[in-house]
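Every protein chain but one is kept in place in this view of the complex.
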Amino acid sequence: MVDLSTEGQLDTVQMMVNMGPQHPSTHGVFRMVLWVDGERIVDLEPHIGYLHRGSEKLCEGELYVQIVTLFDRMDYISNLNNEMIFCRAVERLMGLAVPERAEYIRVILCELNRVASHLLFCGTFGIDAGAMTPIMYAFRDREKIQSMFEAVTGARMMHNYIRIGGVKGDVPDDFSQRMGALLKVLRQGINETDKLLSFSEIFLARTKGIGVIDAETAIAYGMSGPSLRACGVPMDVRKDEPYSVYDRFDFGIPIGEKGDSWDRYYVRVEEMRQSMRIIEQALEQMPDGPTITPSRLVLRPPQGEVYVRGENPRGEIGVYLVSNGADKPYRVKVRPPSFCNLMAIKELLKDTYIADAVVILGSLDIVLGEVDR
Amino acid sequence: MVERHRREEAPQAPVDLDDKGRALELLLPGILAEFQPEIGATVNLVSVTVKSQDVPSVCRLVKEDPRLSFNFLMCLCVVDYEEHLQVVYHLYSTDMKHMMVLKANVSPEEPSLPSVTSLWTGADWYERESHDLFGVVFEGHPNMAPLLLYEGFEGFPGRRNYEMPEYKEW
Amino acid sequence: MSLSLVVFYLLGAVCLGGAVGVVVSRNVVHSALLLLVSLMGVAGLYLLLLAEFLALVQVLIYGGAITIIVLFVIMLTRVQEFRAMKDNPQWPLAVVAALAMFVLLAAAMIKGAPSETTRQSVSFEELGSSLFTQWAVPFEVASLVLLVALIGAIVIAREGGEE
Partner (left out) sequence: MSALETLLLVLAIFGVLTGLSVIVLSLIWLERKFLGRMQMRMGPMHVGPFGLLQPVADAVKLMAKEDLLSSLVDRVVYWVAPLAVFVPTFMIWVTIPVARDLVIRNLDMGLFYIIAFSVLSIVGLVTAGWASSNKYAVLGGFRAAAQLVSYEIPLILAVLGVAMLAQSMNLEEVVNSQSTVVYALVQPLGLVIFFIAGLAELGRTPFDIHPAESEVVGGPFVEYSGAHWAVFFLAEYINTFAIAALTVLLFLGGWLFPGISGDVSALGVLVFLVKTYLVILVVFWIRGTYPRLRIDQLMSLGWKVLVPLALVNVVITASYMFYGWSAWSLSLMSLAILGAAIWGLSKRMRTAPTPEYTVKLYVPAPEASNAG
């Protein structure tokens, strides 16, 4: 007789779903192999490296001034912050002083860059959650920021504006007025996006309590930036170890409570407001003067090694620079914030739904250019 | 081409520690005495060099000691000094807000040292990356599969003696 | 041959063809879809008999609900093993059972078939009022049975889910 017992035969099958590298919600070429039971994720294996260009190795073959452009392309959403961190590393190594005005311009542009980056996040996060309008609002405002960058740096994305020892050139004459007007528009725009998305019942239902991570685990994974601050850890390099002229501004660090996706989202929204506060103060305090310390085109920093920290929109970035006294660095290592934040994905996605996977991944706000380098 | 030799004639960068760094510099020799560390400083951080087999115990000690409490692995990387590979750990404490560098040298022929993933989960991908690019084997790592490179990639492209393949049209 | 007879033969062919397909097809999903075809053919036959309500119920329940559930179950479970189950060695038994059923039904039909049928449509209202007055008790019993089945299904599903 045939065995008609259905023991084990009628179990639902675990399906392997290959999410990415080409998937609309992986924010680049990130691949997750998901094992799903129906809609529920049983296990997953993240795969990165599809955008690995060997940036760190490339740095070893370029002059110091050329490397700034490589950093531009690492986290292509927050170029200026990346330029800044490398320049600061070289300046620290050489003991090169940066003119005050240059520091202020750097801070203003970096914070503006942070706003642009977070705006992009708000938009794409909306898309991840299924709302299609927020990204249009966010991009409307981000475009204005990009135009501002264009006016100052001459490029919309790969600026190469922050140079070792200062910035490429002074800002346009009407910079203050234009910034003031821009900030006003941005405030309004952010409030609009906020109203549209942040407190929508459905958005709350989709993000509250999804992808919760506690502070201890987050620290163990090396998460940083808004993703860590959402767990209630007020860790921000701009406060902990103020670089540039950040100690002269009055601003707060938004921190979340539960460490869920909504907290990660809203910490960023609040951060935009704080960034704009910084920009306003910086615009008021900005002194006149030169914008770059003249230095040789082919820099030969002294032998030694240095690690500098900086606060990127995505989290804490660090550059470990080893110099042997030559015109090219001996070794450059970047601590990429997205890389560390993304590492926690396995923890975050455990036992969630496929739809949550998209939201949680979106809430980490990764940039694959930086994860893979 | 990459400049291979170290330029001995170049000046040394001056050490310029902040208050926390100086405090650490005084504190560390006492705590780590049993491991006979070489305690020095990079430009802005205290650096401790230990033997590679001591890495996990030193890490555990600096993580658990309340005066240090280095609970945050900021960065893990490998520097190829040709005569040896140096594994560099940048450690940070979220409570004390201070930072130090831990270094361990391994031989380039058979580079291997114990993994620290049990202490800091975040060491996972860093160690895999270092394995990919420099061939350093981290003993006790749960999954040493290639991370950034594809399966079956030949050689260790992070090392300085890696010959870049000629550019080819695909 | 009248139009309705042509339609009848067509629908009959659809029914039988679908039914044969269900049994013959090696692909379980194809079988399920052919089952739908067959059931739709039956709905067409009902329509031909002016039993509009029955036809629509056939479409709604069998076409919409049952087939989808069957498809759902097939796709969610291990299809490969179902393929093996199609080579069921019990098929001679099934043939005998089916033939016996056929003979029984055929005999009943030949014996009980009226020589002349009058076609009449049953209105919606009549159907409703007779269900709720004349046949109220059987109707309620039937719904009770369904309710029990429903609760049973929930209980079984829960056991696996929450331990």
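The chains carry the letters A, B and C, assigned in the order they are written, with residues numbered from 1 in each.
One rule holds for everything that comes next: a residue touches a chain if its C-beta (ideal position, glycine included) is under 8 Å from a C-beta of that chain, and two chains touch if they have at least 3 such contacts.
Note that the structure is predicted; figures quoted are calculated from it, not measured.
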Full-complex contact with the absent chain, from A:43, A:100, A:214 or A:240: A:240
Sites on chain A contacted by the missing partner chain, in the whole complex: 15-18, 23-25, 36, 38-39, 126-133, 136-137, 140, 196-206, 230, 234, 239-242, 247, 251-257, 262-263, 266-267, 270, 274, 353-356, 358
Touching residues on chain C - with respect to the absent chain: 27, 29-30, 33, 36, 52-53, 56-57, 59-60, 63-65, 67-69, 71-72, 75-76, 123-124
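In this section, only the chains that are shown with their structure count from here on.
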For chain A paired with chain B, centre-to-centre distance based on mean C-alpha positions, whole Å: 24
Between chain C and chain A, distance of the C-alpha-averaged centres to the nearest whole Å: 59
Chain B and chain C: spacing of chain centres that average the CA atoms, whole Å: 71
In chain C, residues with contacts to at least two other chains: none
Set of chain A residues in contact with two or more other chains: none
Contacting residues of chain A [partner chain B, same complex]: 48-49, 52, 54, 56-57, 60-61, 92-95, 217, 219-223, 233, 235, 240-241, 300-309, 316, 318, 320, 322-328, 330-331, 333, 335, 339-340, 343, 347, 372-373
Interfacial residue positions of chain B with respect to chain A in the complex: 1-3, 6-7, 9-14, 16, 42-45, 71-75, 77, 79-80, 88, 90, 94, 97, 99, 101, 120-122, 124-125, 133, 146-150, 157-158, 160
